[in-house]
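Of the protein chains in this complex, all but one are displayed in their positions.
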Amino acid sequence: MHTFTIHVPTFVEVIEFIGTFAFAISGIRLASAKRFDWFGAYVVGVATAIGGGTIRDLMLNLTPFWMTNSIYLICSALALVGVILFGKFLIRQQNTFFLFDAIGLALFTVVGVEKTLALDFPLWVAIIMGTITGAAGGVIRDVFINEVPLIFRKEIYAVACVIGGLVYGLCSWLGMHLTLVEILSGASVLLARILAVKYHWALPVLKGEDNVTDKS
Amino acid sequence: MHTFTIHVPTFVEVIEFIGTFAFAISGIRLASAKRFDWFGAYVVGVATAIGGGTIRDLMLNLTPFWMTNSIYLICSALALVGVILFGKFLIRQQNTFFLFDAIGLALFTVVGVEKTLALDFPLWVAIIMGTITGAAGGVIRDVFINEVPLIFRKEIYAVACVIGGLVYGLCSWLGMHLTLVEILSGASVLLARILAVKYHWALPVLKGEDNVTDKS
Partner (left out) sequence: MHTFTIHVPTFVEVIEFIGTFAFAISGIRLASAKRFDWFGAYVVGVATAIGGGTIRDLMLNLTPFWMTNSIYLICSALALVGVILFGKFLIRQQNTFFLFDAIGLALFTVVGVEKTLALDFPLWVAIIMGTITGAAGGVIRDVFINEVPLIFRKEIYAVACVIGGLVYGLCSWLGMHLTLVEILSGASVLLARILAVKYHWALPVLKGEDNVTDKS
């Protein structure tokens, strides 16, 4: 008997979709400011959305996650279609996208930490992998559009991932239930991002020589 | 008894050599415009020629193809020697190199698609890997010379790889003989490139805000 089934997405899948969409939008809008064509904008959007997780998976010797599920590329394509159709309107929803981006960052961090711990790496490796999952896509995006990566100079972003990873480790060590650990870890990333932007928290700028002599 | 054998290159090997040479030349000539030294020009040439296939192999968890056969690095070295000896003359053969580049692109795409399908990945992954094989080397080249990647803004290039991958899948599905599938797939890449350049086909440029507010 053939039954027709509808896949009801789980809560995590919905959040993952929202995060991927927000990350892709952030790549596509910066690409549009550089007059990229549709293909170029799509590549930058995809790289922003899946680049961090891809680097993580290569370092963990896993098949990149997006190669086993087409939803990430489809989601990025929808982001492109959205920008093409609704252009400036969509791009101007900055508060909405800031929130989507922060939610995605929180989830990506938790996913990165858990994937690494599942392979028996120590917590400090997991925190780095969580941070790479969340923040490296934005670095690739900025390399592609030929700009100095924003996260190296702007308010707290990758540090929010590090905080989330530390909270994950602490809550685990305290023996909390896995779901609670995940929620507290993700919430700490989200909170750090919201507070950082609201109060303009930033790390100190490194003061060096202005005219550094090149090292080859 | 010891017999002396000469390796007679196959048709595919000849095409692969031509494509590698053309890709390496494209990297070396852009490096020369930036006053790179011989070593720098060689690295950019090699990265252009083998960068796409290397990323593909890392994602497929294979040993990068050029580590098991020195012909690719030798071919790139010949391209460097050629530019050093014949300089402007060689670089000015733009029509010839456009054709070589397109032939290489066609072959690299087919190779990328087949290597991926052989590992039982679905067609859409194979099309992406074919496109990465053909087009990612040029992105690495442009990152190395600190320019915005050309393929994100110029006439159809990576899209030709996508077309070739789709033709591969269609012909396979129609039950054609493998050799015919390969020829039709490669020919479609070649044709797409030639038509795109001849008629200045390009994808639409994404119109966004000119003054985008930075996202961190």
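Quick notes
Per-chain residue numbering starts at 1, and chain names A and B are given in the order in which the chains are listed.
Convention: contacts are C-beta pairs under 8 Å (C-beta built on N, C-alpha and C of every residue); 3 or more make two chains touch, one makes a residue touch a chain.
From a predicted model like this one, the values you see are computed outputs, not experimental measurements.
Considering the whole complex, the residue from A:V143, A:L166 or A:V197 that touches the absent chain is A:V143. Shown as candidates are B:F17, B:W38 or B:W124; the residue that touches the absent chain is B:W38. Contact between chain A and the unshown chain involves residues 58-59, 61, 121, 124-125, 128, 139, 143, 146-149, 151-154, 158-159, 202-216. The chain not shown here touches chain B at positions 26, 28-41, 43-44, 54, 58, 61, 63-64, 67, 70, 73, 83-84, 87-88, 91-92, 94, 97-98, 101, 138, 143-146, 150-151, 154-155, 157.
The rule we apply is simple: only the chains that are shown with their structure count from here on.
Rounded to a multiple of 5, the Cα-based rotation taking chain A onto chain B is 120 degrees.
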